[in-house]
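Only a portion of the chains appears, each positioned as in the full assembly.
As written, the chains take the letters A, B, C and D, and residue 1 is the first residue of each chain.
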Amino acid sequence: MEHDIRMLLEGVRTGAVSVDDAEAALRVKPFEDLGYANVDLHRQMRQGASEVIYGEGKTASQIAGIVRALQDAGQPRVLVTRLSAEKADAVKDAGIPLEYHELPRIGIVGGKPEPDAEGYLLVATAGTSDVPVAEEAALTAEMLGCSVRRAFDIGVAGLHRTLARMDDIMGARAIVAVAGMEGALASVIGGLAACPVIAVPTSVGYGASLGGVAALLSMLNSCASGVTVVNIDNGFGAAYAAAKILHQ
Amino acid sequence: MEHDIRMLLEGVRTGAVSVDDAEAALRVKPFEDLGYANVDLHRQMRQGASEVIYGEGKTASQIAGIVRALQDAGQPRVLVTRLSAEKADAVKDAGIPLEYHELPRIGIVGGKPEPDAEGYLLVATAGTSDVPVAEEAALTAEMLGCSVRRAFDIGVAGLHRTLARMDDIMGARAIVAVAGMEGALASVIGGLAACPVIAVPTSVGYGASLGGVAALLSMLNSCASGVTVVNIDNGFGAAYAAAKILHQ
Amino acid sequence: MEHDIRMLLEGVRTGAVSVDDAEAALRVKPFEDLGYANVDLHRQMRQGASEVIYGEGKTASQIAGIVRALQDAGQPRVLVTRLSAEKADAVKDAGIPLEYHELPRIGIVGGKPEPDAEGYLLVATAGTSDVPVAEEAALTAEMLGCSVRRAFDIGVAGLHRTLARMDDIMGARAIVAVAGMEGALASVIGGLAACPVIAVPTSVGYGASLGGVAALLSMLNSCASGVTVVNIDNGFGAAYAAAKILHQ
Amino acid sequence: MEHDIRMLLEGVRTGAVSVDDAEAALRVKPFEDLGYANVDLHRQMRQGASEVIYGEGKTASQIAGIVRALQDAGQPRVLVTRLSAEKADAVKDAGIPLEYHELPRIGIVGGKPEPDAEGYLLVATAGTSDVPVAEEAALTAEMLGCSVRRAFDIGVAGLHRTLARMDDIMGARAIVAVAGMEGALASVIGGLAACPVIAVPTSVGYGASLGGVAALLSMLNSCASGVTVVNIDNGFGAAYAAAKILHQ
């Protein structure tokens, strides 16, 4: 943005740009208004990430429209999260070549890129039921250019299962720890790992799990220093943050 | 109670007891009404435990009065919980030979009994700040005739500290796991131990620990099967339950 | 584990075991990784319990796979909890000889074992609606080798119904008290019984019962000393803890 | 109010009252504006009760002012609730002949009236710590013309203590059941009594009692039909409702 302003002002000074145009330009926003959505066409540049579409609450035709606008603007790869199987079919029917992953309810356009970040991200889960959220994280990270290792069902009630993945834990550049119920996995991994650990509480559980709030509170209060937390079931957000770390 | 009723009815049948007396007796309660409190004089018999006075919300003279009533009824040992140092002094001034433990705010009358239960109770804490609650549990259990081992500051963020006490964990007949913050200690011990594990959430923590609610929820949702939970900071209750188990 | 390590080291000392093998062995975990789950093959040894599969969030074929892995490892009896009728049919169709209990949504493979613990566990409920949770507890306990007595619909609003089961309450080695709404049954039984009482709040109720939170809080605050609590509707957890007590 | 309107309109019709005066009168309110408070001078008439001053958040001189306004309007008896000892002294210093009750923090002006309602109100508590709230209820009811019996420390953890007061429970015209912790007393009494039962949760307890919310929820979910509930620690409100019932 810095450069844009300066270049514009130089243009005004030399007369190459009129005051009216310059004022307009200073107001121009790098997005396209589709009526129902303002599609950000510069984010890749500005934040170093592929575009992501949050599929929930958007119709298939809206999703298809946004994908097209992005592709027209030169972004070949698009990730669509929280996409139901039905909606995915409709998006495909609208002519978008979508690769659909049912468990994490994710659609991918343009395929996964080659990893361009050093090291790997470890995505771990406490139980089998946490896998859908973990896969959302893993696929997102892969779409953002990360290499990913998976360590599923290694919850601390069977501590030997956790410790069996010690090597993966010690070698990771970042870890996404996914757990529902009491979320203790985050604390144990947080105490073992040298790298940043991002905890994802899941809504797995019942009764006093309060839809994931118990795991969320548990992770926020982790006795392991430096564990950070994202919203319940937010595998995408954890991976997005992790990808920033791996690309540092 | 079974026997009492039968004996009474036999008395009525034989004429040894009048109907009026029997009716009265059937209504007689095995407690003494001090006005401000109904002191239970038969609990030792009925539940196999020493009498306990919950000190909070009682004046020193009320406490002294109850102790005396109990001693008059033949109960030499009394445990007073949640007793402030000031109130303890006042109880002593009232002539009660009280031994005061400041950290767990407990007063003991009549000294600790010899352990009469098999095996030992392990009282473990995640951190140093959980020790007062743990000591409330440990002293209570000792007053109820248990042998107690302490394992303090063995929280899972330093897993090697937890595992260092593996022998004590594996050998216990019951474990009271005391932890604030995210309370993960209960899950890890619950996964390791073969004996019953009673978890005590503590109010140690800040912010989203919500005064111990985070640890409480965590423990209730423990992924380790068979962990049971008591109220926040309720070291006494955990020990009481554990003592029942050790005396089985 | 103690013995394993020692035997291994002796092997190294005598040359019977190479350093590489010993290191590997020290890392070997006693579980089988099915991809979607790490099946614990040693738990029976380590914790004295049959294997349990939490059916929620697992597909029928995953459940069947785990059952087979367990049976291959020599565990004839498996308990599957939170199993819907549809999934139970699918598990049977996959060739697993499952005995299905609809009310508590439990599947049993290999039949109930003979009780091998002294005394009996009393499972009590406040109302008729609490029975499914109570049956989950009762069947679990039976699968874990306990003898069980049932006392259903004895809530304290009709105190004579509670007192009518006085004998069963007084004679039990442990009691699981199941109640929704205000959960007062736990306090009344807790005050009467000499044995450990484990309270199970249920989600029975409406409005301010908040899905069982009212009963949960009530039980955590029980005025009866030594009542411990498990998660809402967690009949399994209560029975698991009770079975540990009965097997002491 | 019915009569007032009619009399006024008759006056207008006969010319005894001008339209302007009538309009004004129709707007006149039966209270005195002291600046800081609108003192209701007609409530005794309208609702059949003595005036009550909620002492919290009012200065001693404001309280004294309201008492005087009420006495000037012919109301000899005034009840001041939630009145600290310091403020009570200041009110006395301001020349108001106040009789102060420290435990329930109540001030009484003009003494208690003779009971004018049939039967008696039973005020029961679960524990000793609930007595201050219970005394607020008892004194309020007495000030409102009720005869009151007290049954303190009869909580259900010692059921024989509860049952010992069976006669008082069965004979009451209304019962105020005061309990903190899990508030089970309300359900047990609610199941035994034929008369209306008003439950008062107290803030007695700690941890997951959440300042009385646990008892409140418990009482709202009582399995005993027809128990109604007031705010936490609101002994006054329960007595006010009970007095209405006794005066029916």
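Basically, a contact is a pair of C-beta atoms (placed from the backbone, for glycine too) under 8 Å apart; a residue touches a chain by one contact, two chains touch by 3 or more.
The structure displayed is predicted, hence computed values, not measured ones.
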## Note on the structure
Identical copies making up the whole complex, of which 4 are given, total 8
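The criterion applied here is as follows: only the chains that are shown with their structure count from here on.
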### Message
Same or different interface residues for subunit C and subunit D, judged by whether over half of the residue numbers are used by both?
### Response
same
### Task
Could you put a whole-Å number on the gap between the CA centroids of subunit A and subunit D?
58
#### Entry: Between subunit A and subunit B, centroid-to-centroid distance (C-alpha), Å
49
## Note on the structure
Multi-chain touching residues of subunit D, meaning two or more other chains, are 127, 158, 207-209
### Query
Can the chain contact pattern be summarised as a line, a ring, a star, a complete graph, or none of these (other)?
other
### Task
Could you run through all the chain pairs that touch each other?
A-B, A-C, B-C, B-D, C-D
### Task
Report the residues of subunit D in contact with subunit B in the complex, numbered from low to high.
127-129, 131, 152-154, 158, 160-161, 163-164, 204, 206-209
### Query
Can you name the residues of subunit D that touch subunit C in the complex?
126-127, 155-159, 181-184, 187-188, 190-192, 205, 207-210, 213-215, 217-225
### Query
What part of subunit B is in contact with subunit D in the complex they form?
27, 29-31, 36-38, 40, 43, 56-58, 62, 201, 203, 211-213, 216, 231-234
